[in-house]
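What you see is the complex with one protein chain gone and the rest in place.
Here the chain labels run A and B in written order, and each chain numbers its own residues starting at 1.
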Amino acid sequence: MKYISDYIVPIGPEGLYIVDTGKWRTRRPVMNESTCKKCGICFLYCPVFSVERRADKSYTINYDYCKGCGICANECRFGCIEMVPEEER
Amino acid sequence: MPRIEVMNGNKAAATAAALCRPDVIAAYPITPQTPVVEYLTQFAADGIIQSSMSEVESELSAMSVVTGASLAGSRTFTATSSQGLALMYEPYFRASTLRLPIVMAIINREMISPQTLWGGPQDALTVRDAGWLQIYVEDNQEILDTLILAFRLAEDKGVLLPVNICYDGFYLSHMAERVEVPDQETVDSFLPPYVPTHIKLDPKRPMAVDPLTNGNLLTEYRLRHTQGQQRALGLIEELDKEFLERFGRCYGGLIEEYRNEDSDAVLVTMGSMTGVARVAVDQARAQGRKIGLVKLRAIRPFPAQRVAEALAGKKAFGVVDRSVSFGWGTGITFQETRSAMYASGSFMPALPFIGGLGGEDVTIEHMLHAIGCIYAAIDGAAPAGTVWLNKEITAE
Partner (left out) sequence: MNVFEKLASSEEMVSPGISACVGCNVELTLRTVMRVLGPNTILAIPPGCMGGVGVVGWDKKSGCKNPVFFPLLDNVASMLAGIKLHYEHRGEHVNVVAFAGDGATVDAGMQCLSGAAERGDKILYICYDNEGYMNTGYQRSGSTTKGAWTSTTPVSPQGKGGKRQNKKDFPMIMAMHDIPYMATCNPAFIPDMVGKVEKAMAVDNGLAFLYIYNPCLTGWGIPSDKSIEVSRMAVDCSFAPLYEVENGRYTLSYTPKKPLRVQEYVSRIKKFSHLGQEEIEALQKLTDTKWQQLQKLCEMD
């Protein structure tokens, strides 16, 4: 008998289950770093933590898992983030 | 040195559990199980046990607390009866499919409705396919001994399944008998500490426990589960022999046979009524009937092969049940026994008896009547259908 699993009981010890949510996007946030005031609001409120804080306290967007929700653009008080249509892949 | 004490079944269960050094105990009181909880909390207050006790607010929580603790790696114990068992059914099923070696005493009590408190294995038998191992015992010494054995059985790496030790409410739970209590050292030598290797909630060994699972994988886990039950078949016999060596007592393993070697017909019973059956068998033998007795101990896994061997070549058998399988109109262990006989290719007359429901007494007269029906069956005059052993014995 060939088993699918080495385990006798339902456990998940083989690493993380990851959904490629970056592929969900229909629009992407684009940050204008020159006008960014580094307030950190976008960092605090991105639900997938796609806004990353650099060592020099500036912020950048990582597009790996960004779903394009637009919260960062909506919360930014200085208009530094714009939602643009996601390009064809 | 073992000590002799006069104790009722509940104290025997509590004493046995205490000797097995459970890490976590959570139990909710219900008649007739309540004294088990009281004894254990008293043991804890007296410092006899170092278990963490949780005074839970219902049986749902009792099984949940114990499941959580077992997932974290604790040896755990709990106890309940009828309505409590029904209330905890959701986590109860899961305890076996998560392969947690929890030991639970079920103080068998008839299920409501009608409103009842008294003894009978309907409660545990109804949930026999929830994946737990189930052993039913006859007297208080057997409660104590089998409960200790249960932890060894449950925690065996080839089994890793929870175990129910079932004993009749009031008939055993509240009846005092002479019981020999082994000393802690002997129990420790029989029962090493529990070290989980197959499942654990531990930041030092992170894993998901019970993620969403596709059907193919689920099927495989079910298959492995049945393998655990099958392994228990052999292990129960092995452990019975080891228990004899260490503690000086044994119970026949999966079933016990009484005066069955030269019998031509067999009476099959389970639980405390077996004591009455022994007396009836002796009386029938004195009147020239070569009746034998088979006492079912393990119901899960069902000892089909042992039962088939014990009944092989006999001319008829009857099963006295203190339970009802509603859709069949017979008792529950009757169905199991008959199924085992079919599997073995034996088709002698099989007679279902139902008696003692709602805690009513199953008397010597009832047993003799059942034996009479079995012999009538050999002569081709079996009663039609199930014989209900009521207060007045009826022939229909």
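Simple rule for what comes next: a contact is a pair of C-beta atoms (placed from the backbone, for glycine too) under 8 Å apart; a residue touches a chain by one contact, two chains touch by 3 or more.
These numbers come from a predicted model, not from an experiment.
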item	value
From B:5, B:23, B:180 or B:282, residue that would touch the chain that is not displayed	B:23
Chain not shown: contacting residue from B:8, B:41 or B:67	B:67
Hidden partner chain, touching residue among B:1, B:212 or B:381	B:212
Absent-chain interface as seen on chain B, which is shown	23-24, 26, 51-52, 54-58, 60-61, 64-74, 76, 90-91, 94, 200-203, 205-214, 217
For chain A, the residues touching the chain missing from this view	5, 7, 11-22, 24, 40, 43-49, 52-53, 57, 64-65, 67-71, 73-75, 83
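Assume only the chains that are shown with their structure count from here on.
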item	value
Between chain B and chain A, distance of the C-alpha-averaged centres to the nearest whole Å	55
List of chain B residues in touch with chain A within their complex	97-99, 160, 198-199, 206-211, 213, 216-218, 220-221, 224-225, 228
Of all residues in chain A, those that touch chain B in their complex	3-5, 7-13, 17
